[in-house]
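Here the complex is missing one protein chain, while the rest keep their positions.
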């Protein structure tokens, strides 16, 4: 990491590239962080960039990426442009010696993502993926609980993310919404547990030319299952995940601010054969737990603020961000296999080598 | 139907076979119906049958099916025994000239179910499947709406039925819970629309030796998709279906008595190529509707009461019940294909001939 | 209690008087209890009584109370007739040496209620009021928690019971619905804490000639406040109580079966002057707790079943029922004072002697 730019306690000079849907959120959070000093907002549409900053801002605006990358006061960039442009923009930034934060997904393809990871590695620069949901207090707590074994062994994870959403021009609902669920899955799974195959089913419905409703089923190496429902056409908004473990089950309802997490000490236990005498082995011994539910108190904190601090920490320490380029790459691998499965009528596709099972 | 037993306006003599989980509900509803006269409750465990009737009943109890079938005052039976026994019990009843109502699923296999349907046809007797949910005011209304085209063309149906349920000894969660969703699907789909293939994924989790969490994906002949999530391990109880159409989308929440149905005039429209000029064809034209939601008033009525009345109507008129043996057979066909898919790692299985795609 | 009728382990012979709205529930629960043997259902409208029992019952029907009271096999009665008839019916039963259970409210007036209590005392008979809600698992747990001091000192209790309810001919919404809340309050308050005054506001609205929406405010001797909102005109059904204590706050949502009770370790603490130094006394020290919420597991059990068992226990042991006549009397006292307050424009009325403050 010796080749990383010298970083002191001074605020890190940052530029935001892209003033569209997500850029304004980055602008607001970098402005609000003492760890950064926002130097530029760059967008091909300068007027749009100006509108984002408003009439009272001292931040510079430009439509020229080279100008930004040539500015020595800029040590890092945050890229919120369409996924198809991530590769050239991020590569240019890395080659200019800048740390890079990229909006999800990391890149348009797994290969493009791998180029970025390799380039960052080669140069000892931070490459981070803005998997925003991972930095919500709820998901951070879920990660803690799963890593500490509080739920026991994972049995299943069921995630629903549906809404009347924007039908994207260039990507289907899997590439649009599932990166959230997949990055969360990647983030919370305990070490050693990982997806090994994925099957995807989808339907267009409205003639959009791409799936607007889709289901992903992931097989994990532990024997557990993960299932993701993403949907642009639902008039009701649901963002829920149920994570079933051998000891407890957790329900995350992201739209219920007063009770985002609920941990249930309820479940079903089956005695294993080893615990049973000869005769009992004929019968399955099932018992039911019906214990209390605990909704842990969570601090209310904007996820992006925590994400921005993690970016600063990664830059300053040279150690990988919690959602580094590699996590972005793992998400891309699953997305790509899911697309493959979709074209093959839902067959289960192995992640390694993406072979059909 | 000339061979059907003569039926007058007198109450139909009925016997309930099976005093386990479901039998008591049938007993209560046949007792409450003026169309029937409950003659017998029959169970191998006579004491259990007595307990179901209580200490104040004039209904006869027996453990001998033959006694019941030999009673000329009995014109019809209702069978609530384990699925594996449906074939012999129902066959015996039909051969004794009795009309038959069978608890879901119709039989343990498609072939067994077909034998029952053929036997009933041959004898001109009513064979009905107790698909109870179809007779809830909510599902009856959904059927009306879909048949009348009120939702437009069906895009997708997403059903979730999860709970901390009883882990069954002999069947997996698909055979236990999905018959509800599949019978509802069969019931509400407009004429001409039907499933053609199914894929199933499941996980055991607790070492029960069978799937405790499962997902079914059905391809319909119209291009639409239906998806069913059934789960015995969820600490929270959810029974919801979202039915997305081209004009409106309906949400059914069976556990919300004050708002079981919600019809949303919200959605996404895409202009079809024919409506577009040459240049517009390059761009997809997407528009969003964000209209009101209407929660129709539903009468509160016990589904079993309506089901019992439909059984009487079918017996009296000789015309098929709304959920006749054939509907039970169609459900069995999908269940069997789903089991096939499950053993093949989730591959899509055609319903006709059950061939893998 | 030596004058009480000899009671052995044999089932207690019981008669239900009144086959209207509530009677059928009593009939069903006495039939289901091994502690009782239901002998009679008595109603002025014999046909109505027959319909309640159905076509398969061995229970006797009559329209003649004297016949019931003359039956030596009847040791106890349960009265579910209109409140205006409670006095004569219950008095007759007591004078015939029968134990008496009365549907809420105990009687039409405080004086009538007192006559019943005195008569039962004189004869050593059980007089119990069917305050059904007190026997729900949720309220039993609330009582436990409050009696054990788990919530700390009680600050306030806020109860809402609203619905599109039946507009009664003879009583207003306070006399119809508030007995539930008042009996619960009486049941759960820790020893030594009791209401001392009540103010009532109401509005008719629809020209019914009596209040259809009303609010009761009760001052407790501890300085705490209790507030009750009862409403016949609400299109939404709400049955909630919030019980705020110095240590914890409990929320009871009777219509949320999956989470009827929620205990919050959240609140506001103010340092008392004694804990403060001279300078700090100028400033109030407020601190906020934001702890977890626990939703305790509750067994699902029909309240009436528990109530019926408590009736048997009280009869068998000769000790007062948890909701004995005196508790019914305390509820009547508040109802009467509330009616007084209502006619006086909402002035606070003392319960002792019912003087306006």
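Letters are used for the chains, namely A, B and C, taken in the order the chains are written, and counting of residues starts over at 1 for each.
Criterion: contacts are C-beta pairs under 8 Å (C-beta built on N, C-alpha and C of every residue); 3 or more make two chains touch, one makes a residue touch a chain.
Nothing here was measured: the structure is a model prediction, and the numbers come from that model.
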Self-check item: Sole contact to the chain not displayed, among C:91, C:167, C:193 or C:297
Solution: C:167
Quiz item: Out of B:290, B:317 or B:343, which is the one that touches the chain we can't see?
Solution: B:290
Practice problem: Pick out the residues on chain B that sit against the missing chain. | Solution: 259, 262, 265-266, 290-297
Quiz prompt | Contact footprint on chain A, counting only the chain that is left out | solution = 31-32, 37-38, 54-59, 236-237, 258
Quiz item: If the missing chain were put back, which residues of chain C would it touch?
Solution: 155-156, 158, 162, 164, 167, 169, 199, 201-203, 205-209, 212-213, 215, 217, 223-225, 227, 229, 231-236, 242, 244, 246, 249, 251, 262, 264, 266-270, 272, 283-284, 286, 288, 290, 293, 345-348, 357
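Here, only the chains that are shown with their structure count from here on.
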Quiz prompt | Same or different residue numbers at the chain A/chain B copy interface, by half rule | solution = same
Exercise. Could you grab the centroid distance between chain A and chain B? Build each centroid from C-alpha atoms only and quote it in angstrom.
Key: 39
Self-check item: Residues of chain A touching at least two other chains
Solution: 262, 266, 290, 293
